[in-house]
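Submitted below is the structure of interest, expressed as structure tokens.
A protein chain is absent from this complex, but the other protein chains hold their places.
Each chain gets a letter, A and B, in the order it is written, and its residues are counted from 1.
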Amino acid sequence: MKKKRLSFSEIYLALVTLITYLPIAVVIVFSFNDSKLPVAWKGFTLRWYERLFHDAALMEALRNSIVLGLVSCLFAAVIGTLGAIGMARVHFKSKGMMEYLSTMPIMLPEIILGMVFMAFFSMLKLPFGWPTLIIAHTSFCIPYVYLMVKARLVGIDKSIEEAARDLGASPSRAFFDITLPLILPAVSSGCVLSFAMSFDDVVISIFVNGPTLSTLPIKVYTQMRTGVTPEINALCTLILIAVILILSLSSFLRNRETSDDDK
Amino acid sequence: MEINAGDVMLELRGIVKSFGNTEVLKGIDLTVRKGDFVTLLGSSGCGKTTLLRIIAGLTEPDAGEVLLEGKNICSLPPEKRDVNTIFQSYALFPHMNVAQNVGYALKIRGVEKSAILRRVGEMLALVQMEGSEKKTPAQLSGGQRQRIAIARSLINNPKVLLLDEPLGALDLQLRRQMQYELKKLQKQLGTTFIYVTHDQEEAINLSDKIVLLHDGGIEQQGEPNEIYDHPHTSYAARFVGNANILQGRIKRIDGGAVLLENECGTMFAAWDGGKAVPEDALTLAVRGENVVISREPAPDAALCGVVEANTFAGGMLRIPVRLCNGGEVIITRQGIHFDFSAGETVYLRWEPSAAVLVDREEAQS
Partner (left out) sequence: MKSFWTDRRWLCVLPLYAFTLVFVLGPVVYMVAVSFAQNEAGTGFRWAFTLENFAKMRDPVYVQCFRESFTLALSTTLLCSLIGYPFGYCMGRLGKRGKRLMMFLVMVPFWTSSLIRLYGWLILLQAKGVFNNLLIALGLINEPLKILYTYPAVLIGMVYGLLPFMILAVYTSVEKMDWTLIEAARDLGASRAKAFFTVTLRLTLPGLMSGIILTFVPSMGLFFIADLLGGNKIVLVGSLIQDQMTRGGNQPFAAALALILAAVTTVMLWAYRRLTGTAELEGML
């Protein structure tokens, strides 16, 4: 009679994971708490959710964040994917340098990027607001798409495209029939990742958002500085649900992709 | 071996190719007859795959011409050449199922869907993969992928099928079976096959003609038994026949035989009728199975050596005998019994017809 005992490493994993989820659980629990102060449980309510949906400023910030995420992610997808495809064929001396520069936005501390953009944009006299936010966010979304697609391209057997040519496909046909479908999963996971990063960003946005435009993280940040309201709890809970949904979807896509590659 | 112009499928003239500073192909001239199974044989790095890619149009030669049925196809891109390739990695499209893979060439030519399906069915039947249309490449075993790659390449009825070490990834048993099936398929369809391999046994089993490549040039070409029995160079003798290479000075030429002598004794070789004067140094090749071993020296010719060990490999005994000049002769025998033990002094001898003189520039043509 041997009982399955938890090993030390399993206990450790469980413990750390538990602590990781503790603050998240607290946020969720207090979003249903019938009290303005997140101190003690006073009973179940949904009124914070109701308030949330009637908070015009918060809702607008949410909309802004989604639009910003989608637009920068789209720009990044085009520039990053094309860049990775092109870079595979480039043999200039400048290649390494360019690669370093174009991935720099995710290597440098965010604070530097934000500060540098702020100074640069005001020098160019760009109107602070949508244009500056989109440029700044696109700059740190590109590396995610670029690196993902690049890794995928490296993993594709070169002879697959040659085989298509050999079977009668013109170069463009081979690209659209073979290479593009094969890198598409990488493009989409790069997009999901960059959307998440854009949606989460406070530090860079705060430098370039301008006086009138607010993204959700900025709104949350300023509210948190002035004092907490359970509305934020409700919002956080909703975002958490969205994250879990997106993550499940992307891990499903990823698993499908990798099971195709299984040999 | 004369070839009529009408029988020629493919002709290569003076193909030269360098990558960076290394010259991979140093001027290859080659003629391939219609319906032949031709093998490009050579060790890795000899340029055989590059040559194949040049025929397919995937690599551009620096100089030279590729003629398909007399027409220069050098300027044509791969998709315009009536030649198809089976890649070493099979290169099946991972995001398409078997039917889409096999039917890809027809889809590109705009063939009607039902016609594609019918033809795909026929091709799958040909490679004994009926009913696998809906499977994805990931669901297939190595041997099955191989068959799908063959079906995919043959669906267009190419004039020439190029195969780049197609059996390299398979285990020995599957290899043997696929060799047999490939040969059968080639006979049945009458398609010209150009096959690249580094495995001399495979080359001998399959080919109508072997082209032995070495160091960017053609070392020797001919029918398998011709290269096996009459290698022109020590490289060919060693690579194709696993022959022992020995050197000696001419002692006597006697009709069809020449007697050579070195520090360890004397040995026979078939005389090729070339130019030679007594005391000339010559090289001979003799295969291990033709060496006779005994404890007593034979009266006419014998080399003296010491048995080093005997090992059993691949259904054969391999007995290395160390000669007194440091050279080595490897004797091979069928079976597992051998009467001599390690350390014993022995005498080696062979019939004049069993040994070929090699590296004889003047006698080759």
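Rule of thumb we're sticking to: a residue touches a chain if its C-beta (ideal position, glycine included) is under 8 Å from a C-beta of that chain, and two chains touch if they have at least 3 such contacts.
The shown structure was predicted, so the numbers you read here are calculated from the model rather than taken from an experiment.
Across the entire complex, contacts from the unshown chain go to A. If you put the hidden chain back, the residue from A:M59, A:I79, A:L184 or A:L253 that touches it is A:I79.
Residues touching the missing chain, restricted to chain A, are 9-10, 12-13, 16-17, 20-27, 30, 37-40, 78-80, 82-83, 85-90, 96, 98-102, 104-112, 114-120, 123, 135, 138-139, 142, 144, 146-148, 151, 170-172, 174-175, 193, 196, 199-200, 202-203, 206-207, 217, 220-221, 224-225, 228, 232-233, 236, 239-240, 243-244, 246-248, 251 (touch as defined at the top).
The definition used in the following text is that only the chains that are shown with their structure count from here on.
Taking each chain's centre as the average of its CA atoms, chain A and chain B sit 55 Å apart. Of all residues in chain A, only 157, 159-160, 162-171, 173, 177-178, 181-182, 259-263 touch chain B in the complex they form.
Residues 56-58, 77-79, 83-85, 87-89, 91-95, 104-105, 108-109, 136, 138, 152-153, 156 of chain B are the ones touching chain A in the complex.
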